[in-house]
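Input: one structure, supplied below.
Of the protein chains in this complex, one is absent; all others appear in place.
On to chain A.
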């Protein structure tokens, strides 16, 4: 169905704002349009446009005598700017003029949604995902670098991992970084949902994503990490989008986005998470653990064990599967099989190092965001923080996740082959440099081989993708 959206605003905000809105609504509907007009009047914003409304609209009419709030929402749309008087006088002409518009609004500020919309082939789902990723990246960077720096300078390798003495500046930095990492999950889910259904979807998505990452509520040993956050983001977004299509009496509409939708959305999504996701995740974790135990009992399968451990580290980078592999490695230290932790520690470094280094190979084919996330990812990789690869994996899961899984698996297998031991439950080159491994050079070699494999795969994917786009562009 053809549709347009509008915004009206006048100086006093009692008369012309509403007259212009009414006129646009009437004329538009008479011409067969689906119309939604946001009024910015003395009573505040009414009939506020959602991201979904704007996305669905063929064009935008801004009938305002003063500057409106949220002009940049329309970047990338065809926008007609006019006065309330013009809308009241001849709304039909405005609709006709707006239909004829050829150029879209660029806007002075480049938001991430507009940079990613440069790609005409991009599906809405990818755009929504990227909206989440671009909002998440700063949190990953701050969290990751604070943690990395605090461990690198203030950390001591012990049997309990990299321990930072309490009440030091490094301890504070580490905790600040952890907050960044905790926030990354709801921000990712929240802004995926926001791109789908606007502000009302933010609360259900962010709260539910925290629930999905809180083992105590889910009844599991681990949260679902960034993969859970993505699923929650899309679920919340489309749920709210659907609720928005319900026929609601006009008088009840104002309380929908601030009251009904957040409560209903959060209730439904968290209930589904607890009832239908908790048990399968707990089962998956137990099964994986059984598999690892089985593999570790037989010395002849040690390389397979390394491969599986490495792959698991790369699958969800801090999520449930990763956690099983990591905890299995930690348990092996106390059991006297520190070579299992050695394989895990090598694999841990691969995803962030590989995705970071890959941004320097054929750098021209990378987006600006990828380029800026590259160096932080490498730093996080050196310190053994797998989460550094999450922005890349989220933005481009089809290429990045297989590449880092294979690279991590290779690093894990070589770790086993070289019989590397690691007495500290932590990963990345740092534990080797600090002397926790039995053979520093072989340890670094295992990491390097894994990184090389992953970078090669990432580069092949990247070049193939660029070629494919060049062909479709012609």
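Note that in this section contacts are C-beta pairs under 8 Å (C-beta built on N, C-alpha and C of every residue); 3 or more make two chains touch, one makes a residue touch a chain; residues count from 1.
Heads up, the rule we're going with is that contacts and distances are computed from a predicted model.
Look at the chain that isn't drawn here: its UniProt entry, checked against "Carbon-monoxide dehydrogenase large subunit", "PspA-associated domain-containing protein", "PTS sugar transporter subunit IIA" or "ANTAR domain-containing protein", names it "PTS sugar transporter subunit IIA". Annotation: of A:56, A:85, A:327 or A:452, A:85 touches the absent chain (contact as defined above). Interface note: of A:43, A:160 or A:175, the residue touching the hidden chain in the full complex is A:43.
Here the missing chain is touched by one residue of A:26, A:93, A:156 or A:363, and it is A:26. Listed for chain A, the residues touching the missing chain in the whole complex are 11-12, 14-19, 21-23, 26, 39, 41-44, 46, 65, 83-85, 88-89.
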